[in-house]
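Pasting a structure below so you can have a look.
Omission of a single protein chain aside, the complex is shown with its protein chains in their original locations.
Let's turn to chain A:
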């Protein structure tokens, strides 16, 4: 039911309300009012007839009010015993108050993050097809304060021996698990890895105690197999790693790799020297402690003479549900301090996102606790655990991600590059999302 009513017809209606002041008012043109509901327009009556009719009387009253008539008093009088009735029209808001949202940019973010380039092409004496530059930010990631100069990059893990992996990860690597070079090829060719990390874990005296010289051969194989920049990781054994990284750095001379890592609990001077002697960058790894990160960076720069453009930080990644809150805030504080001028922290950051696979939610078949709701299939749980862990740290300013599962890599790249601004997609009309059939 919808009646069109001419404004000229209003006078008749308003007569019921004794609206004498309307007389003598001329209204140009014949404005049409769109009124739902029927006639019958004594307001007190209308109220009794319910909402639809009341709406009409409100339209009418609004017009009268606009024309300067004291409608409210009239309503009160006309309705007799019903003055406190909640007729919304009594306070119905007439006009939008115009507004403009002004937001200042962050003036304190005055110091850019250092740019660090990894990999060397033939022009620079290497054999990589391309280089990758991390850092250079002038704001928190994806913020409107300043464009981010470089997107995030993913380096995928390759190990020099078969290792224990979650089932859903393992399925992707069974064919290459005994051949690091083929493994490296696979992650670049099939899984779109920007870089490759070769972890020389078999060098650990408690595992195979592979001699450093032999491990360096694996590095050569990987450099042969792929033409992206690479990261070289030791086994995590603090006594052996310096030697392993020295030999690896030598083997990779000219390729500008990232050596992982220098830390306070091993002979970081040797690692730093291996990097500077052979033109590589070094990963400065500390454990969730901003002051330790400052200390190690300072030592690398001052004591070991590592140039600023050759330091990347790994402030430690804890998995979602297992300390990610500390890891996130630690990184965010490091990045904010850098942007605000702390020269000991203005370096790009790297995350061992693969750590997400340590969370039981990522790999366990079902919850060990019977009070929990069903955990659902683990093959979907694992990758999203790695994605959310990485994504969280990307928002804290992390630049490079070390990852394992191809689905995780794909989705993490998609979301970080979407926020970075390099993904085009058809715009979705969300104006009526409420009624969408999903």
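One rule holds in what follows: contacts are C-beta pairs under 8 Å (C-beta built on N, C-alpha and C of every residue); 3 or more make two chains touch, one makes a residue touch a chain; residues count from 1.
The rule is short, and it goes like this: contacts and distances are computed from a predicted model.
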item: Complex member absent from the view - protein name from UniProt, among "Aspartyl/glutamyl-tRNA(Asn/Gln) amidotransferase subunit B", "DNA primase small subunit PriS", "DNA-directed RNA polymerase subunit Rpo3" or "Acetyl-CoA decarbonylase/synthase complex subunit gamma"; value: "Acetyl-CoA decarbonylase/synthase complex subunit gamma"
item: Option touching the unshown chain, where A:116, A:158, A:196 or A:384 are the choices; value: A:384
item: Residues of chain A (touch criterion as defined above) contacting the omitted chain; value: 51, 86, 88-89, 91-93, 95-104, 142-144, 206, 236, 238, 263, 265, 287-288, 316, 318, 320-326, 328-329, 332-333, 336, 358, 360-361, 364, 367-369, 371-377, 380-381, 384-385, 387-388, 391-392, 395, 411, 415, 418-421, 423-428, 430-438
